[in-house]
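What follows is a set of notes on a single structure, which appears directly below.
With one protein chain withheld, the remaining protein chains of the complex are depicted in position.
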Amino acid sequence: MNQLWEALLWCLDPSNWQGPAGIGARSLEHLGYTALALVIASVIAVPVGWWVGHTGRGRGVAVAVSGAARALPTLGVVTLMGLMLGIGLAAPMTAFVVLAVPSILAAAYAGFEAVDRQVVDAARAQGLTEAQVLWRVEVPLGLPLLIGGLRSAALQVIATATLAAYVGAGGLGRYLFLGLKTQDYAMMLGGSLIVVLLAIALDLLFAAAGRAAVPRGVRVARQGQAQ
Amino acid sequence: MSWILNNLPLILDRLWAHVATSLPAIVLALLISLPLGWLAHRYRPLNGPVLTGAGLMYALPSLPLFIVLPVLIGTGVRDAVNVVVALTLYGVALMVRSVSDGLDGIPPEARSAATALGYRPLRRFLAVDLPLAGPVILSGLRVVAVSTVSLCTVGAVLGIPSLGLLFTDGFQRGILAQILTGIVLTVALALALDRLLVLTGRLLMPWARTPSRRTSRRSHRAGGVERAVTPS
């Protein structure tokens, strides 16, 4: 417990917050990685997932990819990229994207699949074009699930970004590995606590966004069922 | 390929360490989450806190957890016990939900019929509730098994033995083959365990034949992906 106290003191020490290697800068770096990785992964995975969900084509492949990806060891991907691409942002970022794509892809198509097929069929029968079916029916109704996928991808990247310091990336993981090397347990523990806080904050944020994305008409339907 | 042949004993050693760390965690997670999930299912007021706690748990990144945990349980930072405990916690966080969902999904008729037949609560739980909730619990266990095997490698950066040491070692020494071997073996181990669970499930629950595509899609709908969050 004494160690925990020292870690807390390390976190609160203003001198640890200053400069480009300070806690503030490292946190921003960490969040920056996460945001960039999510954007890149979404640009790749969302259109593909929507296409799979809308057409029903390639579903088997998508399921297999997102299922197998769960077994993929993050550290393995990080070190592999580190070795292949060398120092710089490219290696860790490639690893983050590789690890974030499957959950976003799965959420994008599952979101569409969760939309009642009868509703889609009726919309088409009213004379909505395929694009209108996509944007006015499937996207809004599938959004909560998609955000759920972004949420797990974000957590995945936060965790992996911590590991990426092992192959020379920045972010909060630096404190963990520096502390490990120099036997500075307060730094190591303090850095860990900050990562944990960041992850929880992000998780809560995405959870709230996911709830907010549920259309009102769907929310009242769920409440009606619960009563 | 030659790297593999030259280092076979090392690889087997790592593989064994990996199994010895991840398997206990999976078994423990199952054993702990059964009563916990039952509580969450049985006592509604507990449901919210238990599930929220579980949700927050798997938001925690693994490496920081491996570092914080020893302080709380009084072990050394390089102790494999940390990894087992942390992986168990993750497993419980995932499984509690499956267990309580599985129990929630039992048709009330089946349960009251069993009570009417004269089952006592514990017997009924073991003979009726558990088998009926089995398929849902099994699918939770499969997720736990796969993610546990994959997460187990992270301990390697702290020097804790597992297949993960092939990554750190391979990276330090610049041997691509070593890293690739580690990845392939980890994935293979995870998928083998998954297969094993499926087969065990078929033996234990012959009535729950692999669901047809249509019903599996429907259950997919009901469950949703919000839950596909796994620890990382």
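To keep things simple, chains are lettered A and B as they appear, and every chain counts its residues starting from 1.
As a working rule, a contact is a pair of C-beta atoms (placed from the backbone, for glycine too) under 8 Å apart; a residue touches a chain by one contact, two chains touch by 3 or more.
One rule holds for everything that comes next: contacts and distances are computed from a predicted model.
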*Match the chain absent from this complex view to the correct UniProt protein name in "ABC transporter ATP-binding protein", "Cytochrome c", "Electron transfer flavoprotein small subunit" or "Copper chaperone NosL".*
"ABC transporter ATP-binding protein"
*Which displayed chains the hidden chain touches across the whole complex*: A
*Consider the whole complex, including the chain that is not shown, and state which of A:Ile23, A:Ala106, A:Leu141 or A:Ala207 touches that chain.*
A:Leu141
*In the full complex, which of A:Ile40, A:Leu128 or A:Ile200 touches the chain missing from this view?*
A:Leu128
_Residues of chain A (touch criterion as defined above) contacting the omitted chain_ = 116, 118-119, 121-129, 132, 136-137, 140-141, 215-218, 220-221, 224
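Here is the rule we use: only the chains that are shown with their structure count from here on.
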*Of chain A, residues touching chain B in the complex*: 1, 3-4, 7, 68, 70-80, 82-84, 99, 103, 106-107, 110-111, 113-114, 144-145, 148-149, 151-152, 155-156, 158-160, 162-163, 166-167, 173, 176-177, 180, 185, 188-189, 191-193, 195-196, 199-200, 202-203, 207, 210
*What part of chain B is in contact with chain A in the complex they form?*
55-56, 58-65, 67-68, 71, 77, 143, 146-147, 149-151, 153-154, 156-158, 163-164, 167-168, 170-171, 174, 176, 179-180, 182-183, 186-187, 190-191, 194, 217, 220-221, 224-230, 232
